[in-house]
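Excluded from the complex is one protein chain; the other protein chains are retained at their positions.
For chain A:
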Amino acid sequence: MSSEKPDQVETLRRDLLKACNTLSNVNLFQAAKWCAEALNGLPEPKPETADLQPEMLILDEDALLDQNKYLLAKAYFNCKEFDRAAHILKNCKTGDALFLRLYSILISVDKRATEETDGSINIGSDVVDDMNNRLSKIIQESENYLTKSKPNSFLYYLNGVIYNKKKKYALAQSNLYNSLKLFPYNWSAWQELISSLITFEEAINFITKVKAAKSSLSSSIMFQFFEVVVLQEFYQQSSSLFDSLNHLITIFPSFTFLKVQQFLISYHSLDYFQAESTFDQILVDDPLRLDDLDTYSNMLYVMEKRSKLSFLAQFASMIDKFRPETCCIIANYHSMRSEHEKAIMYYKRALTLNKNCLSAWTLMGHEFVELKNSHAAIESYRRAVDTNPKDFRAWYGLGQAYEVLDMHLYALYYYQRATNLQPLDKRMWQALGNCYEKIDKLEEAVKSFEKALTINSAEPHICYRLALISEKLGDVKETYKYMKLCFEQELDWGVNDETSKARLWLARNSLESRRFEEAYELAKDLSHSNAHDIEEARSIAREARNRMSKN
């Protein structure tokens, strides 16, 4: 568009190339992958500018000294001998070497914890203690280095990762922020940063803070990515979000990541048809991509596209059977066929492959609910909110499970958490209202249901509930108002149980207040209800007619 744009793209290309090399040099594979994908997502370079030489990493004195050992350690690391890699780097001086060493230790600790807990469900406290112990040591060492020597972006990143694991989110944020200030192209760090932001408020505050600081970071293209993903993850939709997303897409026309963001945004706004077509396009561009395919399969499940989901399951298991995404897809497939045990088995497999697989815990919880195993469901949901406290479905599921167990106080708390995450979802407010009603907090219940009504157009059953509660509270006026409102929904929603009941109530009410005509009108058309109600309606109609004729 603008004249400077090609120039900007070229700078970006160079930066990304360099960043990619740096990231692979410290074995941050996922971040390197992201960077390389972004690099390839840029428009094709013009031939005359294509002579970009990859800049060699410039080594300082210490790095040269460490180089041989560093290479050896990297080789060990790549051969998955993490402890050995860490051992080799014992006396190295550079920050990168220290990072690789601590990173190897981290991976080895994690690996051991996974192996010793064999699988996903049980975690012995010994193992956790031991793990925490070693994590603290890693942090100590890296913080020592950072205070004594020059700052290193990757060490900050590592600190952030560990603090996230320990749920010290404020510390994690400051470390990650430091890391990104030094080296913004580390997408893994951005991701950790996103996962350390628990509430939307917090996220917004963080973004405004960074913007206010006016560092180079806030103007960097990576920050735009960050903002888009944050808004997406907190289920936000606004024109500014679409603007920035479109802006990014013009810069990176063929970057799958951005398309996935588009898909997720449509998915979150329940615009499934749009979402589906977006993802179909992604699959055409990059057919063997498994990332985010599990989310796609969730959507297909909800859309009840059975054949497509079956195809997807087959297809994914052909690409790689042992990816957590594949397992989730297969589990969804089994769930769709009501084979819940099998679905659970696959979710478990997914979790064994990656215990932080975000959606698997929640979905497994749903399966347990299907099997009426509330305790197992609670356990799953709990793990889900433990790994990702932003998952409102898991909070909601917890609320439901506790409701089944008649533990309404617990349910209330979990619904509140869910509502905090999804204040725009009327189901949350409805559940909250139910809960308040159960524990005899009728006023709060009314308020919750009213909130639900304000979010969307009035739904008859909410109106009906409100009317019933008002009746309990003895507030005739309110009751009448809501009954009326409920009855009026017949136009939009057609005749159903709630509207019929409202109609009956209104008829009865009119009869009592001697408005016989109205009563007759209301009662005579009642046809959709149980026999008893219809009988009553008839008698009301009869009586109203009698009275009318008498008058």
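To be clear about the criterion, a contact is a pair of C-beta atoms (placed from the backbone, for glycine too) under 8 Å apart; a residue touches a chain by one contact, two chains touch by 3 or more; residues count from 1.
By definition in this document, contacts and distances are computed from a predicted model.
Only one of "Urease accessory protein", "Proteasome assembly chaperone 4", "Anaphase-promoting complex component" or "Eukaryotic translation initiation factor 3 subunit I" fits the UniProt record of the hidden chain, and that name is "Anaphase-promoting complex component".
Looking at A:Ser142, A:Thr278, A:Ser448 or A:Thr479, the residue that reaches the missing chain in the full complex is A:Ser448.
The residue touching the chain not shown here, chosen from A:Leu64, A:Cys79 or A:Val302, is A:Val302.
Looking at A:Leu290, A:Met407 or A:Ile534, the residue that reaches the missing chain in the full complex is A:Met407.
Although one chain is not drawn, the whole complex shows that of A:Asn434, A:Ser470 or A:Gln489 it is A:Asn434 that touches it. Residues 125, 128-130, 132-133, 136, 140, 168, 171, 200-201, 204, 235-240, 269-270, 272, 301-304, 366, 369-370, 382, 386, 393, 396, 400-401, 403-410, 412-413, 416-417, 419-420, 423-424, 427, 432, 434, 436, 439, 441, 443-444, 447-448, 451, 455, 457 of chain A touch the missing chain (whole complex, contact as defined above).
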